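A single protein chain has been omitted from the complex, and every remaining protein chain is retained in its original position.
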Amino acid sequence: MGSRVEILNDGGYRSDGRRQFELRDIAIDLSRHGQADGSAMYTQGLTEVLVTVFGPREAKLRSQTIHNRANINVEVNIAAFSTGERRKRSRGDKRILELGAAIKSTFEPVIQTHLYPRSQIDIFVQVLQQDGGLLSAAINATTLALITAGIPLFDYVCAVSSGVHSTHAMLDLTTLEENDVPHLTVAVMPRTGKITLVTLETRLHSDRFEEVFRIACEAGKVLHEEMRNAIKARTSALARAMGEGHPAGAPSNREGDEDFEMGDD
Amino acid sequence: MLSKSEKSYIRTSLLSEPPLRADGRSLLDFRGVAVELGVTALANGSARVRIGGDAGSESGGGGVCGTEVLVAVKVEVEDVSGSVDGGKGRMACNVSCSPAAYPSLTMLQLDDFQSDLTSILDTTLGCSSLCPTNLSIIPRKKAWLLHVDALVLADDGNVYDALFLAAAAALHDTRIPRTRPIEYRPNNARSQASADASDDPMDGASGLDTHAMPKATDFELMDYWDEGEPLVCPNGMSWPICVTLNLVPPLFYLDATTVEEDATLTRLLLLYSFSTNSSNTRLQGMRLLGHGEVEANLIKPLIREGEKHAKHLNQSLFAKLKSELTKRIPQIVPSTKRNK
Partner (left out) sequence: MEVDDTDGGETSLRSKITSPGESLTSSQAFMRGHGTYVEDDEVIASVAGTVERVNKLITVRPLQTRYNPEVGDLVVGRITEVAARRWKVDANSRQDAVLMLSSVNLPGGVQRRKLESDELQMRTFFEEGDLLVAEVQAFFADGAMSLHTRSLKYGKLRNGQLVTVPPILILRLKSHFYSLPCGVDLILGLNGYIWVSKHVKDNEQEGEEGFDAEAVYSNQNDEIDDATRAAVARVSNVIRVLAAHFVPLNDTVLVEAYEWVVEQEYTVKDLLLREDVADALVSAVATARPDL
(Lines give C-alpha, C1' and ligand atoms only; values in the text may rest on other atoms or scores of the structure.)
Protein backbone atom coordinates (compact mmCIF):
# COMPACT_ATOMS: atom_id res chain seq x y z
CA MET A 1 0.00 0.00 0.00
CA GLY A 2 1.76 3.10 -1.22
CA SER A 3 1.02 5.77 1.27
CA ARG A 4 1.00 9.43 0.39
CA VAL A 5 2.26 10.34 3.80
CA GLU A 6 5.97 10.40 4.35
CA ILE A 7 6.93 8.06 7.16
CA LEU A 8 10.01 10.11 7.98
CA ASN A 9 10.59 13.45 6.29
CA ASP A 10 13.89 15.09 5.48
CA GLY A 11 13.83 17.04 8.68
CA GLY A 12 13.68 13.77 10.64
CA TYR A 13 10.05 14.13 11.67
CA ARG A 14 7.33 11.51 11.45
CA SER A 15 3.81 12.05 10.12
CA ASP A 16 2.53 13.05 13.56
CA GLY A 17 5.45 15.36 14.23
CA ARG A 18 7.44 13.01 16.41
CA ARG A 19 11.15 12.27 16.17
CA GLN A 20 12.37 8.75 15.44
CA PHE A 21 12.71 7.63 19.04
CA GLU A 22 9.99 9.75 20.55
CA LEU A 23 7.19 7.94 22.40
CA ARG A 24 3.61 9.19 22.30
CA ASP A 25 2.03 10.65 25.44
CA ILE A 26 1.21 8.03 28.05
CA ALA A 27 -1.67 8.33 30.49
CA ILE A 28 -2.25 5.82 33.29
CA ASP A 29 -5.35 5.63 35.48
CA LEU A 30 -5.26 3.06 38.27
CA SER A 31 -8.48 3.94 40.07
CA ARG A 32 -10.66 1.04 40.98
CA HIS A 33 -12.99 -0.23 38.29
CA GLY A 34 -16.20 -2.12 39.04
CA GLN A 35 -15.75 -5.18 41.20
CA ALA A 36 -12.28 -5.95 39.87
CA ASP A 37 -9.40 -6.76 42.22
CA GLY A 38 -7.15 -4.61 40.10
CA SER A 39 -7.45 -2.48 37.00
CA ALA A 40 -5.55 -0.10 34.78
CA MET A 41 -6.60 2.25 32.01
CA TYR A 42 -3.61 2.77 29.77
CA THR A 43 -3.52 5.32 26.97
CA GLN A 44 -0.62 5.77 24.58
CA GLY A 45 -1.39 8.29 21.87
CA LEU A 46 -4.80 7.30 20.54
CA THR A 47 -4.47 3.68 21.66
CA GLU A 48 -6.55 3.06 24.76
CA VAL A 49 -6.81 -0.19 26.71
CA LEU A 50 -8.62 -1.05 29.95
CA VAL A 51 -7.39 -4.16 31.74
CA THR A 52 -9.20 -5.60 34.75
CA VAL A 53 -7.89 -8.43 36.90
CA PHE A 54 -9.92 -10.79 39.09
CA GLY A 55 -8.20 -13.17 41.44
CA PRO A 56 -6.53 -15.23 42.44
CA ARG A 57 -9.96 -16.75 42.96
CA GLU A 58 -11.85 -20.03 42.72
CA ALA A 59 -11.75 -21.36 39.14
CA LYS A 60 -15.14 -21.14 37.45
CA LEU A 61 -14.62 -24.48 35.76
CA ARG A 62 -13.01 -27.27 37.72
CA SER A 63 -11.41 -28.54 34.51
CA GLN A 64 -9.36 -25.36 34.38
CA THR A 65 -7.55 -25.88 37.66
CA ILE A 66 -3.87 -26.80 37.79
CA HIS A 67 -2.84 -28.71 40.91
CA ASN A 68 0.40 -26.89 41.67
CA ARG A 69 -0.11 -23.37 40.41
CA ALA A 70 -2.68 -20.79 39.38
CA ASN A 71 -4.25 -20.90 35.95
CA ILE A 72 -4.07 -17.64 34.01
CA ASN A 73 -7.12 -16.91 31.89
CA VAL A 74 -6.93 -14.05 29.40
CA GLU A 75 -10.02 -12.74 27.59
CA VAL A 76 -9.61 -10.04 24.97
CA ASN A 77 -12.49 -7.90 23.76
CA ILE A 78 -11.93 -5.38 20.97
CA ALA A 79 -14.63 -2.72 20.71
CA ALA A 80 -16.11 -2.63 17.21
CA PHE A 81 -15.58 1.14 17.16
CA SER A 82 -11.94 1.02 18.23
CA THR A 83 -10.53 1.26 14.70
CA GLY A 84 -10.95 3.79 11.89
CA GLU A 85 -13.10 1.33 9.96
CA ARG A 86 -15.73 -0.26 12.15
CA ARG A 87 -15.04 -3.93 12.64
CA LYS A 88 -16.83 -6.37 14.90
CA ARG A 89 -14.66 -9.23 16.03
CA SER A 90 -16.19 -12.23 17.74
CA ARG A 91 -14.55 -14.02 20.62
CA GLY A 92 -13.23 -16.77 18.34
CA ASP A 93 -11.58 -14.31 15.95
CA LYS A 94 -8.03 -15.30 15.08
CA ARG A 95 -6.54 -11.92 15.95
CA ILE A 96 -8.24 -11.95 19.35
CA LEU A 97 -7.05 -15.45 20.12
CA GLU A 98 -3.50 -14.51 19.11
CA LEU A 99 -3.51 -11.43 21.30
CA GLY A 100 -4.83 -13.41 24.26
CA ALA A 101 -2.25 -16.15 23.77
CA ALA A 102 0.59 -13.62 23.49
CA ILE A 103 -0.45 -11.90 26.72
CA LYS A 104 -0.83 -15.20 28.54
CA SER A 105 2.58 -16.50 27.51
CA THR A 106 4.18 -13.15 28.35
CA PHE A 107 2.90 -13.22 31.91
CA GLU A 108 3.11 -16.92 32.70
CA PRO A 109 6.80 -16.73 33.69
CA VAL A 110 6.31 -13.39 35.47
CA ILE A 111 3.37 -14.03 37.80
CA GLN A 112 4.31 -16.11 40.85
CA THR A 113 1.61 -18.64 40.06
CA HIS A 114 3.18 -21.31 42.29
CA LEU A 115 1.87 -19.41 45.33
CA TYR A 116 -1.73 -20.11 44.35
CA PRO A 117 -2.28 -23.76 43.45
CA ARG A 118 -5.70 -24.55 41.93
CA SER A 119 -6.65 -20.86 41.77
CA GLN A 120 -7.50 -18.83 38.72
CA ILE A 121 -6.35 -15.36 37.72
CA ASP A 122 -8.60 -13.70 35.14
CA ILE A 123 -7.16 -10.95 32.98
CA PHE A 124 -9.81 -9.11 30.95
CA VAL A 125 -8.39 -6.90 28.22
CA GLN A 126 -10.83 -4.36 26.81
CA VAL A 127 -9.55 -2.47 23.77
CA LEU A 128 -11.33 0.88 23.49
CA GLN A 129 -9.28 2.55 20.77
CA GLN A 130 -6.39 1.48 18.65
CA ASP A 131 -3.84 3.42 16.73
CA GLY A 132 -0.86 1.11 16.68
CA GLY A 133 1.03 -0.60 19.49
CA LEU A 134 -2.02 -2.54 20.64
CA LEU A 135 -0.12 -5.54 21.99
CA SER A 136 2.42 -3.41 23.84
CA ALA A 137 -0.31 -1.22 25.37
CA ALA A 138 -2.23 -4.33 26.46
CA ILE A 139 0.90 -5.80 28.08
CA ASN A 140 1.74 -2.59 29.95
CA ALA A 141 -1.85 -2.24 31.13
CA THR A 142 -1.86 -5.88 32.27
CA THR A 143 1.33 -5.37 34.29
CA LEU A 144 -0.24 -2.38 36.03
CA ALA A 145 -3.56 -4.11 36.67
CA LEU A 146 -1.84 -7.17 38.15
CA ILE A 147 0.20 -4.96 40.48
CA THR A 148 -2.87 -3.03 41.65
CA ALA A 149 -4.54 -6.38 42.37
CA GLY A 150 -1.64 -7.22 44.71
CA ILE A 151 -0.64 -10.29 42.68
CA PRO A 152 3.07 -11.13 43.20
CA LEU A 153 5.26 -10.61 40.12
CA PHE A 154 8.96 -11.20 39.61
CA ASP A 155 9.13 -7.84 37.87
CA TYR A 156 7.30 -5.34 35.71
CA VAL A 157 6.82 -6.22 32.07
CA CYS A 158 7.28 -3.20 29.83
CA ALA A 159 6.51 -3.46 26.14
CA VAL A 160 6.97 -1.20 23.15
CA SER A 161 6.77 -1.52 19.39
CA SER A 162 9.60 -0.52 17.14
CA GLY A 163 10.15 -0.57 13.40
CA VAL A 164 12.60 0.36 10.74
CA HIS A 165 12.02 2.73 7.82
CA SER A 166 14.69 2.17 5.16
CA THR A 167 17.66 2.34 7.53
CA HIS A 168 16.11 4.38 10.33
CA ALA A 169 14.83 2.64 13.42
CA MET A 170 11.83 4.18 15.13
CA LEU A 171 9.76 3.63 18.25
CA ASP A 172 6.08 3.37 19.14
CA LEU A 173 4.43 3.15 15.73
CA THR A 174 0.96 4.40 14.85
CA THR A 175 -1.41 2.31 12.70
CA LEU A 176 -0.34 4.30 9.67
CA GLU A 177 3.30 3.51 10.33
CA GLU A 178 2.59 -0.12 11.18
CA ASN A 179 0.96 -0.54 7.77
CA ASP A 180 4.08 0.69 6.01
CA VAL A 181 7.04 -0.31 8.08
CA PRO A 182 8.41 -3.67 9.27
CA HIS A 183 8.00 -3.69 13.02
CA LEU A 184 8.22 -5.81 16.13
CA THR A 185 6.92 -5.75 19.69
CA VAL A 186 9.37 -6.39 22.53
CA ALA A 187 8.46 -6.97 26.18
CA VAL A 188 11.24 -6.63 28.70
CA MET A 189 11.63 -7.25 32.44
CA PRO A 190 13.64 -4.21 33.47
CA ARG A 191 15.45 -5.56 36.55
CA THR A 192 17.23 -8.37 34.76
CA GLY A 193 16.79 -7.14 31.22
CA LYS A 194 15.19 -10.48 30.36
CA ILE A 195 12.87 -10.53 27.35
CA THR A 196 9.50 -12.22 27.77
CA LEU A 197 8.11 -11.55 24.31
CA VAL A 198 9.28 -10.66 20.82
CA THR A 199 6.83 -10.71 17.94
CA LEU A 200 7.56 -9.89 14.36
CA GLU A 201 4.61 -9.96 12.01
CA THR A 202 6.39 -8.63 8.97
CA ARG A 203 9.70 -9.37 7.32
CA LEU A 204 12.71 -7.51 8.59
CA HIS A 205 16.21 -7.60 7.25
CA SER A 206 18.39 -9.47 9.71
CA ASP A 207 21.00 -6.68 9.65
CA ARG A 208 18.38 -4.29 10.97
CA PHE A 209 17.04 -6.53 13.69
CA GLU A 210 19.70 -5.86 16.23
CA GLU A 211 19.35 -2.10 16.26
CA VAL A 212 15.55 -2.16 16.33
CA PHE A 213 15.64 -4.67 19.12
CA ARG A 214 18.16 -2.68 21.12
CA ILE A 215 16.26 0.60 21.03
CA ALA A 216 13.07 -1.24 21.99
CA CYS A 217 14.86 -2.56 25.09
CA GLU A 218 16.09 0.95 25.88
CA ALA A 219 12.56 2.30 25.54
CA GLY A 220 11.33 -0.41 27.91
CA LYS A 221 13.38 1.24 30.66
CA VAL A 222 11.76 4.60 30.00
CA LEU A 223 8.31 3.01 30.15
CA HIS A 224 9.27 1.24 33.37
CA GLU A 225 9.93 4.62 34.96
CA GLU A 226 6.52 5.93 33.88
CA MET A 227 4.70 2.83 35.08
CA ARG A 228 6.57 2.72 38.36
CA ASN A 229 5.78 6.33 39.07
CA ALA A 230 2.09 5.71 38.51
CA ILE A 231 2.12 2.66 40.81
CA LYS A 232 4.07 4.46 43.50
CA ALA A 233 1.80 7.48 43.36
CA ARG A 234 -1.24 5.29 43.87
CA THR A 235 0.36 3.15 46.56
CA SER A 236 1.51 6.21 48.50
CA ALA A 237 -1.93 7.79 48.18
CA LEU A 238 -3.57 4.69 49.65
CA ALA A 239 -0.95 4.36 52.38
CA ARG A 240 -1.42 8.01 53.24
CA ALA A 241 -5.21 7.63 53.32
CA MET A 242 -4.83 4.71 55.71
CA GLY A 243 -2.39 6.50 57.93
CA GLU A 244 -4.02 9.92 58.16
CA GLY A 245 -4.76 11.09 61.68
CA HIS A 246 -1.47 9.75 63.00
CA PRO A 247 1.46 11.84 64.06
CA ALA A 248 3.28 12.37 60.81
CA GLY A 249 6.04 9.94 59.94
CA ALA A 250 5.62 7.80 63.03
CA PRO A 251 3.22 4.99 62.30
CA SER A 252 2.85 3.06 65.51
CA ASN A 253 4.15 -0.44 65.76
CA ARG A 254 1.87 -3.06 64.31
CA GLU A 255 1.60 -6.54 65.69
CA GLY A 256 3.77 -7.47 62.79
CA ASP A 257 4.72 -11.04 63.57
CA GLU A 258 1.11 -11.97 64.02
CA ASP A 259 0.19 -10.62 60.61
CA PHE A 260 3.02 -11.89 58.53
CA GLU A 261 4.87 -15.05 58.63
CA MET A 262 7.80 -16.41 56.75
CA GLY A 263 6.76 -17.73 53.36
CA ASP A 264 6.35 -21.48 53.61
CA ASP A 265 8.04 -22.33 50.36
CA MET B 1 -26.48 -14.38 44.63
CA LEU B 2 -28.27 -13.38 47.82
CA SER B 3 -29.58 -15.45 50.70
CA LYS B 4 -33.28 -15.76 51.35
CA SER B 5 -33.07 -13.56 54.42
CA GLU B 6 -31.19 -10.82 52.54
CA LYS B 7 -33.83 -10.81 49.82
CA SER B 8 -36.63 -10.67 52.34
CA TYR B 9 -34.83 -7.89 54.25
CA ILE B 10 -34.68 -5.80 51.08
CA ARG B 11 -38.33 -6.45 50.16
CA THR B 12 -39.65 -5.77 53.65
CA SER B 13 -37.69 -2.52 53.80
CA LEU B 14 -39.14 -1.42 50.46
CA LEU B 15 -42.65 -2.17 51.69
CA SER B 16 -42.29 -0.51 55.09
CA GLU B 17 -43.67 2.96 55.75
CA PRO B 18 -41.84 5.08 54.68
CA PRO B 19 -40.04 2.77 52.25
CA LEU B 20 -36.32 2.42 52.87
CA ARG B 21 -33.60 1.27 50.51
CA ALA B 22 -30.22 -0.15 51.45
CA ASP B 23 -28.45 3.07 50.53
CA GLY B 24 -31.10 5.40 51.94
CA ARG B 25 -32.64 6.50 48.66
CA SER B 26 -36.40 6.84 48.32
CA LEU B 27 -38.23 4.67 45.81
CA LEU B 28 -37.99 7.14 42.94
CA ASP B 29 -34.47 8.44 43.58
CA PHE B 30 -31.84 7.88 40.98
CA ARG B 31 -28.19 7.61 41.90
CA GLY B 32 -25.95 10.31 40.42
CA VAL B 33 -25.91 10.16 36.61
CA ALA B 34 -22.89 11.43 34.68
CA VAL B 35 -22.94 11.93 30.92
CA GLU B 36 -19.86 12.62 28.82
CA LEU B 37 -19.92 13.25 25.08
CA GLY B 38 -17.27 12.67 22.44
CA VAL B 39 -15.33 10.06 24.38
CA THR B 40 -13.90 8.09 21.47
CA ALA B 41 -11.91 10.05 18.93
CA LEU B 42 -12.37 7.62 16.06
CA ALA B 43 -16.20 7.60 16.08
CA ASN B 44 -18.70 10.00 14.49
CA GLY B 45 -20.44 10.34 17.82
CA SER B 46 -20.04 8.84 21.26
CA ALA B 47 -21.10 9.10 24.89
CA ARG B 48 -20.31 7.52 28.22
CA VAL B 49 -22.95 7.25 30.92
CA ARG B 50 -22.23 6.39 34.54
CA ILE B 51 -24.93 5.73 37.08
CA GLY B 52 -23.77 5.70 40.69
CA GLY B 53 -20.23 4.91 41.69
CA ASP B 54 -18.00 6.51 44.24
CA ALA B 55 -18.42 10.19 44.71
CA GLY B 56 -15.02 11.79 44.95
CA SER B 57 -12.68 9.26 46.44
CA GLU B 58 -9.39 9.99 44.78
CA SER B 59 -7.89 6.96 46.43
CA GLY B 60 -10.78 4.86 45.13
CA GLY B 61 -10.48 2.13 47.71
CA GLY B 62 -13.62 0.19 48.50
CA GLY B 63 -17.01 1.65 47.87
CA VAL B 64 -19.61 1.04 45.23
CA CYS B 65 -18.77 0.54 41.61
CA GLY B 66 -21.72 1.93 39.64
CA THR B 67 -22.91 1.14 36.14
CA GLU B 68 -20.98 2.34 33.12
CA VAL B 69 -21.98 2.15 29.46
CA LEU B 70 -20.12 3.54 26.47
CA VAL B 71 -21.84 3.98 23.11
CA ALA B 72 -20.11 4.93 19.87
CA VAL B 73 -21.76 5.68 16.52
CA LYS B 74 -19.89 5.13 13.29
CA VAL B 75 -21.23 5.83 9.84
CA GLU B 76 -20.60 3.73 6.79
CA VAL B 77 -21.78 4.15 3.19
CA GLU B 78 -24.17 1.42 2.15
CA ASP B 79 -25.39 0.51 -1.31
CA VAL B 80 -29.18 0.61 -1.01
CA SER B 81 -30.15 0.15 -4.65
CA GLY B 82 -31.62 -3.26 -3.91
CA SER B 83 -33.36 -2.30 -0.68
CA VAL B 84 -37.14 -2.64 -0.38
CA ASP B 85 -37.81 0.15 2.09
CA GLY B 86 -36.82 2.97 -0.24
CA GLY B 87 -33.18 3.03 0.82
CA LYS B 88 -33.36 5.90 3.26
CA GLY B 89 -30.54 4.55 5.38
CA ARG B 90 -30.76 2.64 8.65
CA MET B 91 -29.36 2.04 12.11
CA ALA B 92 -27.76 -1.22 13.23
CA CYS B 93 -27.18 -1.74 16.95
CA ASN B 94 -24.89 -4.06 18.79
CA VAL B 95 -24.19 -4.43 22.50
CA SER B 96 -21.17 -6.15 23.93
CA CYS B 97 -20.34 -6.62 27.60
CA SER B 98 -16.94 -6.63 29.17
CA PRO B 99 -16.54 -9.84 31.19
CA ALA B 100 -15.29 -7.54 33.96
CA ALA B 101 -18.84 -6.21 34.31
CA TYR B 102 -20.14 -9.72 35.01
CA PRO B 103 -17.31 -11.52 36.81
CA SER B 104 -19.47 -14.42 37.91
CA LEU B 105 -20.93 -15.26 34.48
CA THR B 106 -19.35 -17.83 32.19
CA MET B 107 -18.54 -16.76 28.65
CA LEU B 108 -21.62 -18.56 27.31
CA GLN B 109 -23.93 -16.85 29.78
CA LEU B 110 -22.31 -13.56 28.86
CA ASP B 111 -22.97 -14.18 25.15
CA ASP B 112 -26.64 -14.84 25.92
CA PHE B 113 -26.93 -11.66 27.92
CA GLN B 114 -25.23 -9.63 25.19
CA SER B 115 -27.67 -10.85 22.59
CA ASP B 116 -30.61 -9.99 24.89
CA LEU B 117 -29.31 -6.45 25.22
CA THR B 118 -28.59 -6.23 21.49
CA SER B 119 -32.06 -7.40 20.66
CA ILE B 120 -33.83 -4.79 22.76
CA LEU B 121 -31.60 -1.94 21.61
CA ASP B 122 -31.81 -2.96 17.96
CA THR B 123 -35.57 -3.55 17.82
CA THR B 124 -36.21 -0.22 19.53
CA LEU B 125 -33.73 2.02 17.70
CA GLY B 126 -33.84 0.13 14.43
CA CYS B 127 -37.57 0.88 14.11
CA SER B 128 -38.26 2.72 10.84
CA SER B 129 -40.25 5.43 12.64
CA LEU B 130 -37.05 6.47 14.42
CA CYS B 131 -34.78 6.34 11.39
CA PRO B 132 -33.09 9.73 10.95
CA THR B 133 -34.38 11.54 7.88
CA ASN B 134 -31.00 12.77 6.70
CA LEU B 135 -29.22 9.49 6.04
CA SER B 136 -29.81 9.42 2.32
CA ILE B 137 -26.80 10.30 0.18
CA ILE B 138 -28.04 9.52 -3.31
CA PRO B 139 -31.70 8.53 -3.28
CA ARG B 140 -32.19 4.82 -3.89
CA LYS B 141 -28.48 4.30 -4.46
CA LYS B 142 -26.32 5.24 -1.48
CA ALA B 143 -27.22 5.92 2.13
CA TRP B 144 -25.49 6.09 5.47
CA LEU B 145 -25.62 3.04 7.68
CA LEU B 146 -25.33 4.04 11.34
CA HIS B 147 -23.54 1.51 13.48
CA VAL B 148 -24.54 2.03 17.10
CA ASP B 149 -22.12 -0.02 19.19
CA ALA B 150 -22.60 -0.16 22.94
CA LEU B 151 -20.13 -1.50 25.46
CA VAL B 152 -21.13 -2.30 29.04
CA LEU B 153 -18.01 -1.68 31.13
CA ALA B 154 -19.54 -2.13 34.60
CA ASP B 155 -22.95 -3.19 35.85
CA ASP B 156 -24.21 -2.31 39.28
CA GLY B 157 -27.83 -2.44 38.25
CA ASN B 158 -30.19 -0.58 35.93
CA VAL B 159 -28.11 -1.32 32.87
CA TYR B 160 -31.07 -0.88 30.48
CA ASP B 161 -31.72 2.73 31.50
CA ALA B 162 -27.99 3.45 31.24
CA LEU B 163 -27.81 1.79 27.84
CA PHE B 164 -30.60 3.87 26.33
CA LEU B 165 -29.36 7.09 27.94
CA ALA B 166 -25.91 6.49 26.47
CA ALA B 167 -27.35 5.61 23.05
CA ALA B 168 -29.52 8.74 23.01
CA ALA B 169 -26.57 10.90 24.06
CA ALA B 170 -24.27 9.33 21.45
CA LEU B 171 -26.84 9.80 18.68
CA HIS B 172 -27.16 13.37 19.77
CA ASP B 173 -23.40 13.77 19.54
CA THR B 174 -23.25 12.17 16.07
CA ARG B 175 -22.38 14.27 13.05
CA ILE B 176 -23.05 12.97 9.54
CA PRO B 177 -20.40 14.02 7.03
CA ARG B 178 -21.75 16.53 4.52
CA THR B 179 -21.90 15.16 1.02
CA ARG B 180 -22.68 16.45 -2.42
CA PRO B 181 -24.05 14.28 -5.19
CA ILE B 182 -22.13 14.38 -8.46
CA GLU B 183 -22.82 13.14 -11.95
CA TYR B 184 -20.37 12.09 -14.61
CA ARG B 185 -20.98 13.60 -18.05
CA PRO B 186 -19.01 11.69 -20.67
CA ASN B 187 -19.64 14.13 -23.54
CA ASN B 188 -18.63 17.15 -21.55
CA ALA B 189 -15.10 16.43 -20.44
CA ARG B 190 -14.49 19.82 -18.81
CA SER B 191 -17.42 20.56 -16.59
CA GLN B 192 -18.33 23.91 -15.18
CA ALA B 193 -18.01 24.16 -11.52
CA SER B 194 -21.30 24.67 -9.76
CA ALA B 195 -22.01 28.11 -8.48
CA ASP B 196 -21.89 27.31 -4.80
CA ALA B 197 -18.48 25.72 -4.93
CA SER B 198 -16.74 27.62 -7.67
CA ASP B 199 -13.81 28.44 -5.42
CA ASP B 200 -13.10 24.77 -4.79
CA PRO B 201 -10.18 23.75 -6.99
CA MET B 202 -11.13 20.09 -6.78
CA ASP B 203 -14.24 20.68 -8.87
CA GLY B 204 -12.43 22.03 -11.85
CA ALA B 205 -10.09 19.10 -12.13
CA SER B 206 -12.53 16.30 -11.42
CA GLY B 207 -14.35 16.11 -14.73
CA LEU B 208 -17.48 15.78 -12.70
CA ASP B 209 -20.47 18.02 -12.38
CA THR B 210 -21.57 18.73 -8.92
CA HIS B 211 -25.06 20.03 -9.54
CA ALA B 212 -27.48 18.36 -7.18
CA MET B 213 -29.53 16.37 -9.62
CA PRO B 214 -31.67 13.29 -9.47
CA LYS B 215 -29.48 11.34 -11.87
CA ALA B 216 -26.45 11.65 -9.66
CA THR B 217 -24.36 8.50 -9.59
CA ASP B 218 -21.77 9.26 -6.99
CA PHE B 219 -20.96 11.74 -4.26
CA GLU B 220 -18.08 13.49 -2.65
CA LEU B 221 -17.40 14.60 0.88
CA MET B 222 -17.51 18.30 1.45
CA ASP B 223 -14.83 20.11 3.33
CA TYR B 224 -16.62 22.16 5.90
CA TRP B 225 -15.71 23.94 9.07
CA ASP B 226 -17.62 21.49 11.29
CA GLU B 227 -17.60 17.71 11.38
CA GLY B 228 -20.98 17.47 9.65
CA GLU B 229 -24.63 17.84 10.38
CA PRO B 230 -26.52 16.42 13.36
CA LEU B 231 -28.93 13.55 12.89
CA VAL B 232 -32.54 14.54 12.36
CA CYS B 233 -34.98 12.37 14.24
CA PRO B 234 -38.28 12.10 12.32
CA ASN B 235 -41.37 14.08 13.34
CA GLY B 236 -39.45 16.12 15.88
CA MET B 237 -39.26 13.20 18.31
CA SER B 238 -36.43 12.49 20.74
CA TRP B 239 -34.40 9.30 20.85
CA PRO B 240 -36.06 6.70 23.09
CA ILE B 241 -35.54 6.79 26.85
CA CYS B 242 -35.83 3.65 28.94
CA VAL B 243 -37.33 3.58 32.41
CA THR B 244 -37.13 0.35 34.34
CA LEU B 245 -39.89 -0.11 36.90
CA ASN B 246 -38.83 -2.64 39.50
CA LEU B 247 -42.02 -4.19 40.76
CA VAL B 248 -42.57 -5.11 44.39
CA PRO B 249 -46.37 -5.20 44.44
CA PRO B 250 -48.07 -2.94 45.26
CA LEU B 251 -45.07 -0.66 44.72
CA PHE B 252 -42.44 -0.04 42.14
CA TYR B 253 -39.09 1.67 42.44
CA LEU B 254 -36.49 3.11 40.08
CA ASP B 255 -32.77 2.68 39.43
CA ALA B 256 -32.19 -0.61 41.26
CA THR B 257 -28.70 -1.73 42.21
CA THR B 258 -27.69 -5.31 41.34
CA VAL B 259 -28.41 -6.38 44.89
CA GLU B 260 -31.90 -4.88 44.68
CA GLU B 261 -32.48 -6.45 41.27
CA ASP B 262 -31.56 -9.79 42.76
CA ALA B 263 -34.29 -9.36 45.35
CA THR B 264 -36.92 -8.19 42.85
CA LEU B 265 -38.92 -10.77 40.95
CA THR B 266 -40.25 -8.66 38.09
CA ARG B 267 -39.05 -5.68 36.15
CA LEU B 268 -40.98 -3.74 33.55
CA LEU B 269 -38.93 -1.92 30.92
CA LEU B 270 -40.77 0.96 29.29
CA LEU B 271 -39.36 2.88 26.35
CA TYR B 272 -40.71 6.28 25.40
CA SER B 273 -39.90 8.99 22.93
CA PHE B 274 -41.09 12.54 23.26
CA SER B 275 -41.66 15.32 20.81
CA THR B 276 -39.42 18.33 21.41
CA ASN B 277 -42.34 20.47 22.57
CA SER B 278 -43.48 17.64 24.88
CA SER B 279 -46.94 17.59 23.35
CA ASN B 280 -46.58 14.12 21.98
CA THR B 281 -45.37 10.95 23.69
CA ARG B 282 -44.91 7.57 22.10
CA LEU B 283 -44.38 4.24 23.75
CA GLN B 284 -41.59 2.68 21.71
CA GLY B 285 -41.25 -0.60 23.48
CA MET B 286 -42.00 -2.61 26.56
CA ARG B 287 -40.54 -5.71 28.16
CA LEU B 288 -41.37 -7.71 31.23
CA LEU B 289 -38.26 -9.29 32.75
CA GLY B 290 -37.99 -11.84 35.52
CA HIS B 291 -40.01 -14.66 36.98
CA GLY B 292 -43.02 -12.88 38.38
CA GLU B 293 -46.26 -11.85 36.77
CA VAL B 294 -48.17 -8.57 36.74
CA GLU B 295 -51.89 -8.10 37.00
CA ALA B 296 -53.14 -6.97 33.64
CA ASN B 297 -55.09 -4.00 34.98
CA LEU B 298 -51.93 -2.64 36.62
CA ILE B 299 -50.15 -2.20 33.31
CA LYS B 300 -51.99 0.92 32.25
CA PRO B 301 -51.26 2.93 35.42
CA LEU B 302 -47.66 1.69 35.31
CA ILE B 303 -47.27 2.96 31.78
CA ARG B 304 -48.63 6.34 32.87
CA GLU B 305 -46.25 6.47 35.83
CA GLY B 306 -43.36 5.39 33.69
CA GLU B 307 -44.07 8.17 31.22
CA LYS B 308 -43.74 10.77 33.97
CA HIS B 309 -40.33 9.50 35.03
CA ALA B 310 -39.12 9.00 31.47
CA LYS B 311 -40.05 12.60 30.75
CA HIS B 312 -38.01 13.83 33.72
CA LEU B 313 -35.10 11.70 32.63
CA ASN B 314 -35.39 12.99 29.08
CA GLN B 315 -35.49 16.59 30.25
CA SER B 316 -32.44 16.25 32.46
CA LEU B 317 -30.61 14.51 29.63
CA PHE B 318 -31.44 17.37 27.31
CA ALA B 319 -30.38 20.02 29.78
CA LYS B 320 -27.19 18.06 30.24
CA LEU B 321 -26.52 17.66 26.53
CA LYS B 322 -27.05 21.34 25.98
CA SER B 323 -24.44 22.34 28.52
CA GLU B 324 -22.17 19.56 27.36
CA LEU B 325 -22.31 20.68 23.73
CA THR B 326 -21.42 24.22 24.66
CA LYS B 327 -18.66 23.30 27.08
CA ARG B 328 -17.59 19.81 26.10
CA ILE B 329 -16.46 19.20 29.63
CA PRO B 330 -17.59 16.19 31.68
CA GLN B 331 -19.93 17.05 34.49
CA ILE B 332 -22.25 15.39 36.92
CA VAL B 333 -26.01 15.86 36.82
CA PRO B 334 -27.36 15.89 40.34
CA SER B 335 -30.19 13.43 40.34
CA THR B 336 -32.01 14.37 43.52
CA LYS B 337 -34.25 16.93 41.87
CA ARG B 338 -35.88 14.25 39.78
CA ASN B 339 -37.85 12.85 42.67
CA LYS B 340 -41.54 12.59 43.23
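To keep things simple, chains are lettered A and B as they appear, and every chain counts its residues starting from 1.
Just so we're on the same page, a contact is a pair of C-beta atoms (placed from the backbone, for glycine too) under 8 Å apart; a residue touches a chain by one contact, two chains touch by 3 or more.
This is a predicted model, so every value here is computed, not measured.
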Looking beyond the chains shown, say which of A:Tyr42, A:Phe81, A:Tyr116 or A:Phe213 touches the absent one. A:Tyr116
Which residue from A:His67, A:Lys94 or A:Arg203 sits in contact with the chain not drawn here? A:His67
Touching the hidden chain, out of A:Arg57, A:Arg87, A:Lys104 or A:His168, is A:Arg57
Given that one chain is not shown, which residue among A:Gly38, A:Gly133 or A:Gly220 touches it? A:Gly38
To test your reading of the contact rule: which positions on chain A touch the chain that is missing from view? 32, 37-38, 55-58, 67, 70, 112, 116-119, 147-156, 189-191, 228, 231-232, 235-236, 238-239, 241-246, 249, 251-252, 254-263
Interface with the undisplayed chain - residues on chain B: 1-6, 8-10, 12-13, 16-18, 20-26, 29, 31-32, 54-57, 59-64, 334-336
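Quick note on the criterion: only the chains that are shown with their structure count from here on.
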Chain A-chain B separation of Cα centroids, rounded to whole Å: 32
List the residues on chain B that touch chain A in their complex, please. 40-43, 46, 54, 58-61, 63, 65, 68, 70, 72, 74, 76, 94, 96, 98-101, 103, 106-107, 111, 147, 149, 151, 153-156
Chain B-facing residues of chain A, complex: 31-36, 39, 46, 50, 52, 54, 60-61, 75, 77, 79-84, 86, 88, 91, 122, 124, 126, 128-129, 131, 237-238, 241
